[in-house]
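Here the complex is missing one protein chain, while the rest keep their positions.
Up next is subunit A:
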Amino acid sequence: VSAAPSAFSDEKGGSASEPEYGHDPASGGIFSSDYKRHDDLKEMLDSNKDSLKLEAMKRIVAMIARGKNASDLFPAVVKNVACKNIEVKKLVYVYLVRYAEEQQDLALLSISTFQRGLKDPNQLIRASALRVLSSIRVTIIVPIMMLAIKEAASDMSPYVRKTAAHAIPKLHSLDPEQKDQLIEVIEKLLADKTTLVAGSVVMAFEEVCPDRIDLIHKNYRKLCNLLIDVEEWGQVVIINMLTRYARTQFLNPNINESLLEENSEKAFYASDDEEEEDKKAEPATLAKRKPYVMDPDHRLLLRNTKPLLQSRNAAVVMAVAQLYFHLAPKAEVGIIAKALVRLMRSHSEVQYVVLQNVATMSIKRRGMFEPYLKSFYIRSTDPTQIKVLKLEVLTNLANETNISTILREFQTYIKSMDKDFVAASIQAIGRCATNIGEVRDTCLNGLVQLLSNRDELVVAESVVVIKKLLQMQPEQHSDIIKHMAKLIDNIQVPMARASILWLIGEYCEHVPKIAPDVLRKMAKSFTNEEDIVKLQIINLAAKLYLTNSKQSKLLTQYVLNLAKYDQNYDIRDRARFIRQLIVPTDKSGALSKYAKKLFLALKPAPVLESPFKDRDHFQLGSLSHLLNAKAAGYQELPNWPESAPDPSVRNVEVKDSVCAERTVLTGPEEVPTRVKCSSRKDRKEKKVEKPFYSDSEGESGPTESADSGNCESDSGSGSASASGSDESGSGSESEESGEETESDEEEEDEEEEKKKRKKLDKTKAKKQAEESAERCTIHTIHQISCIINFDQFDMNKITSVFSQTLAPSGSIKMYELLHRIKGEGLAVEYCFSRQPFSPEPNMVAVQIQFTNNTNSETKNLHIEDPRLQSGMRIREFAEIDVLAAGESVTVVMGIDFCDSTQAANFQLCTHTRKFFVSIQPPVGELMTPAFLTENDFKKEQGKLMGMNEILEKLTLGEKCVNEHVIVERVTATANLSRVPCGSDKECRFAGKTVSSGCLVLVTVTTKEGGGAQLTVNCEKMLIGTMLVKDILQALSQ
């Protein structure tokens, strides 16, 4: 199958003329069918000179560009994938992506090169390796791609993360089964705060899981705020997605207007006996009509998209325009008109699309475009399709006040040389005439004048339109009908002849003298007429027979006889049917009595409608709208919900990791000030680092936090609203989260780094000097740790550090250290945050939360007198000076458990009391995730056999139905990371113990019927045994 397209294109290309590439002297004979010629290319590729290789690759790429088949060169090319020369490499990539699908086995040879590239310290090489790897459409590498994407999604470089987002749809199309895992990656990337990633991940979202609107909630405000700084193409995708989102989450801003209309109608039609019902209904309607208040998030979207109407990119402007059209209150939609009119000055293709959309909008919101009427005037140089669309818009915009101007314009159009356009203009006049009663006669007169036009097409079109107009008030226009009857001698266009005949037949009573004469002429020429004309002749004959049988009886018989032997069976049918109906015979049925009523019934006037009517049920700006048909993959624009879904879903909750790093959280009443000051500080920092974003972010920041503060006030918890407003203003985004820090770190130039280091030194000194007084926040510690890492380790190390930071922390379990009663009002809880403990990498980080439930302050919280097993060490948290009544504070301490589950005992002291407490770690918390490839895993497992391997059979618990649950259970039990695996029956995990760095490898193999086997490989047998016990318990629950 795969050979078919290329063979075909060969054939096609071969038949076309063969232009050569001028500057390429050697290319002369390459394209001939003499395939031996490729031998010299192979030779060049095999040589060890880069210049020859490059030349060969250039020629090969030129072949591909012309659609020539170069697949036989695959083995020769793929060898060069590891070439040092960057350009050769690039061209090899181009080739690989094109042919890998056809030569899957050979393509696999190149994979290891890319896998190596994925680990390169240079982010650009990592990104490009991922790009090519994910573009190779070979199913067998799906697991490798999955792993690569997952890893790249937590890469410290936003550029690599962007590439990961791009790779998601590629993998999804290659293997849709991966959807669930990919959604996890998308979810993670959606939380990314860099503008570089936002557009790409939303694109991936739209392609993989556009219906998972729930993933957007938490990121909605962030996306709105980032929007202006996202690159143009990303903006389009995000805006379109947010349009759909808003339609499901907010209320129709125009709801009151539509209700108002309904109401007034009701009042008008309400009759007396309905009144009582009405009374009952009224309170309900009134309740419904409670004043509409726009959700602040809805407003946020409208406000943040508006400046993009000024974008130079037509697609962005259109995206905002459709957003406003579908989402904004009526009074605000008007602002998009100006921008759309501006786009009309762009390339004709842009004009074409914009006009299609304006045509649809102008039906619903005519007033919006009325001030720009003249921008739709037509130039003789416009392409026909543009002219016709402008005409459509002009017709839609016509009303009583501007109709005279418009008609004057139309008059000039009728004289155009472009006859298709003239025909469209005549139809437009007809539509204006039907829509606006005042000008009907003027239009009709104008059209009648056109009947004497020299161009037959013009006359024909006029006849058709006049016919429609006359149907509205025939009695006043018998002279026009007479005039048209005369035309039948000259006019040849079938549609026009048919129209005239129909008119005469329909209104034969208005022209009693002429009608039989026309029929006589037609009977004569009957055999030479077109089918539609013949049908109308029969109609005319029938109608005349019924009204004026004396004069036309014989003629009718004659016509019917002619028709009886016509070649077209429709005409024979019609003749037979009419004869039965109108000519009375003894056999004729009851219907013939009503023949006259049947034929000469009053027919309703045709309604001339715009072809763009009701097209707005398609999302404007979409391909489906343009085609007026659903295109594949079109996402229906949802209707507004009856009542708004819970708006609090968009509030951003406190994440555990964020909480761990937060400084003292004071009571709710103090939150606003604290947040403001911290965010102002952050913003200032930011300004130094990224001056180019300062304007948009700096200004939107405060208003945003005020906004979200409002809507969250009901959510109560102080901590929630604090972080919520922090999150929503991108300007006030602090560096607390790991991701931000890393990207900032990267962008920093040396100077700033130095400055920071200086600051850090100072902090250190200060800390030592006034340890007791200093309340060192975890925030700073974290920041310091980053810098230390940056200085000490290579890039890969940092990557792994950060991917750990990013590891899901939702399943963290809290343990009690000191009960509220025992602690006399002081409650202490702890958890293993699974964050690396930055000051000492081989300590386990323990996050401790103090809550003061008393009515008085607790002072000088600190640790004393640790009693530890030999080798164990503790790194205390800095003393907490004051913990006010009702407040909580979270700190982090580090404990080196020496890879044992022995408890760490120490005393917790306040200014008045001492409590003996102990922390005992579950075995799973003594390790940190290790990132291994499948091969590494197998290799390491091979080394840890025999004594170091523990096997255990188990029966999976009822809820462990799929891989997902197993992974969840295992990772909840132990701080391990997943290792990719080719088989779906197996799940693998790897980690290292925190203190000594011993590998811990876990394999869960599922079997039919709920059975499973658990394998743990670890040098430290004690840890292995305990881990087996814990995992067994977790899985069999």
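Note that in this section contacts are C-beta pairs under 8 Å (C-beta built on N, C-alpha and C of every residue); 3 or more make two chains touch, one makes a residue touch a chain; residues count from 1.
By definition in this document, contacts and distances are computed from a predicted model.
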{"item": "Protein that the absent chain corresponds to, by UniProt name, given \"AP-3 complex subunit mu-1\", \"Aminotransferase class I/classII large domain-containing protein\", \"Metaxin-2\" or \"Fanconi anemia group C protein homolog\"", "value": "\"AP-3 complex subunit mu-1\""}
{"item": "Hidden-chain contact residue, picked from the options A:307, A:367 or A:997", "value": "A:307"}
{"item": "Contact residue for the chain not shown (choose from A:292, A:352, A:558 or A:815)", "value": "A:352"}
{"item": "Residue among A:111, A:302 or A:317 touching the omitted chain", "value": "A:317"}
{"item": "Given A:178, A:624, A:851 or A:928, the one touching the chain that is not displayed", "value": "A:624"}
{"item": "On subunit A, residues whose C-beta touches the chain left out of the figure", "value": "1-2, 4-6, 8-9, 12-13, 16-17, 19, 21-23, 49-52, 54-55, 58, 61-62, 64-67, 85-87, 90-91, 93-94, 98, 101, 122-125, 131, 134-135, 137, 157-159, 163, 166-167, 169-170, 172-173, 176, 196, 200, 203, 206-207, 228, 231-233, 236, 240, 307, 310-315, 317-319, 338-339, 341-342, 345, 347-350, 352-354, 372, 374-375, 377, 379-381, 383-385, 409, 412, 415-417, 453-455, 621-624, 626-627, 629, 631-635, 690-693, 695-696, 699, 746-747"}
